[in-house]
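Complex shown without one protein chain; remaining protein chains in place.
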């Protein structure tokens, strides 16, 4: 965990409302894993007050990338940052995806902006394993396949790819998924994670998901980000510290 | 009184901490007088919340100019505004200097940033009357003579010009000031305005000063900017609406 | 023409829409009329009026704080007589309900002010300010004394049949207890909230920044507190509520209505953007259209808890 003021290298708009920001931050770049996140202070003023959490989207040499959509004030300020300005980064935070499990094929399942952590995961896995990606969105314009490899798409309105949600698409392609060899990596809206969980449990797949929560600190001191544990109902897990990546079996969504 | 979102044309640093900002705002440029001010919203967020008042420093065609030093958050944001960004202006506000009085020589007395309204006054008077300016500052670096004509300077530490305050400098030059023909225009810190008032009353000069006050609205609805009236002790005058320019005899400083 | 119904009832007081301008943030209406068409607004509330003119506090009266401001104006106002003579004529020209806000140091003064103003038909309702934190010589600290508040209401109620709104102080343990007293004594509605007591120091001079030492905190900083007070009243007392505190845009208006408000007042925002109130009316209409809401008043207390 570090706090570093890091220069913005460039901010690129890749979709209507979606930006990729490249930030020079060697210390963080060299010490992070796919699935971890950063808590970014976008302004020194009292408003917006809190840092904003973003998945590490990719790492390339000394640079890190984040991918975000403009939701409110924080992301609006971020989207306006041009080379010459900087962001204050706290990170890397949380636990990333576990790549040490015994699997041969990585199955990526992303809904909407849930694509954010996967360029880095894809890069880390590299040629060591096969990757199949399933990318879903409400409609054609919401499909984010930035840096994804070997992907199939689905849209709720059928404007591109399979018509239906991304977990349905996954189910349609279950013949490609040999239970013994694959591991599923999921990220997306809560409803999608829920059906991904049902799917993985139903067919007994090894599956990790990246979760979200409102956060104040991002590193375990505020208790602001509880998530129900399946192991111990007397105690919440913390998304920021125990997650954001969990095995689907460990959390109640 | 208008509210106009106006593009910043350029922001120039003229001294260590002092900036001139050129803003394209035809409606305001064509309807303002020297001594009036603008109330500027520097950001759309809730912090800084209130507008910031600035004298109209100059007007040139469709452009207005403000001169400011970086005091706190508001002026810091303002100083960073580059061409392409804009400011939200409420103005022109208040009563400017009265140029219809019977005088032949305009005597400008400015302390520190009190120089702000005088480029415009100087321009408006133009060749119609003679102008003598007295400009004071704590030290050489605080002397602001931007667009001033025919000026003498003073510094508290003697690093440039007369050593002493600007009202002392004025007194030193009283032989140049023919009571019947001159009108004094003063702006600067409260202590300076006080001694300028004493000076003008002592020698019975016609003198107008531009005053300051903490403000919320700038146009008379908050009652936040009282100044003691000499005429009517039962009621405050409002700096924003009844001023900011007052005849020195009308207000208690 | 859309057939959205923006009108709201605050008890027997009917407004064409829920947007009111708050006391002390519009003077007596003339300056703001340059920016907003008064005829479109729900209502205007005057600066607090007292029996005699009040000079108010010496400067400094205003301090900015994070997402808020402190004011200690000290109820500077022209007094009821000059108000009737010099300010009413301007307001008569408009077709906007006028609410007279009254502040006083004694029960008798409240009654006397109300009595004098009651016969002026331009005045459509009274808002009794029992909650101004910024007057040193203010006799009783009415706002925090539940018996005094009850007494003021019953006495004022006796001299007017116009809608009687009581503006409550947030600086108490349980604001709903005060709202209950308003109901018991025959008040028609409550306004919540007035400003929070706050202060600020100049760390160089060690003096308070405000001459009055304490001031009233307003602006977006207090919105969460104001919403909680409105909700508290709404859940405990059956009385119409006018929501006030930090409203900056139409979304905030909706939020206050959901939390229990029948109408709302805009305060500090008038200083920053006096064109906002009129614009918000249009935005509320758009909201209703896109949410297929025919009557905006259906939002009041629509919280799902």
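Residue numbering begins at 1 within each chain, and the chains themselves are lettered A, B and C in the order written.
Just so it is clear, contacts are C-beta pairs under 8 Å (C-beta built on N, C-alpha and C of every residue); 3 or more make two chains touch, one makes a residue touch a chain.
For clarity, every value in this text was computed on a predicted model and none was experimentally measured.
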Partner chains on view for the chain not depicted: A, B, C
Among B:20, B:46, B:217 or B:238, the residue in touch with the chain that has been omitted: B:46
Per the touch definition above, residue among C:10, C:221 or C:264 touching the missing chain: C:221
Touch residues of chain C, complete complex, unshown partner: 63, 65-68, 70, 144, 171-174, 196-201, 203, 205-208, 213-215, 217, 219-225, 227-228, 231, 246, 251, 254-255, 258-259, 302-305
Residues from chain A at the interface with the omitted partner, ascending: 1, 3, 41, 46-51, 213-228, 234-236, 241
Residues from chain B at the interface with the omitted partner, ascending: 46-47
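Methods note: only the chains that are shown with their structure count from here on.
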Per Cα centroids, the chain farthest from chain A: B
Distance between chain centroids, defined by C-alpha means - chain B, chain C (Å): 36
Distance from the mean Cα position of chain C to that of chain A, given in whole angstrom: 46
Chain A residues counted as touching two or more neighbouring chains: 46-47
Multi-chain contact residues (two or more partners), chain C: 66-67
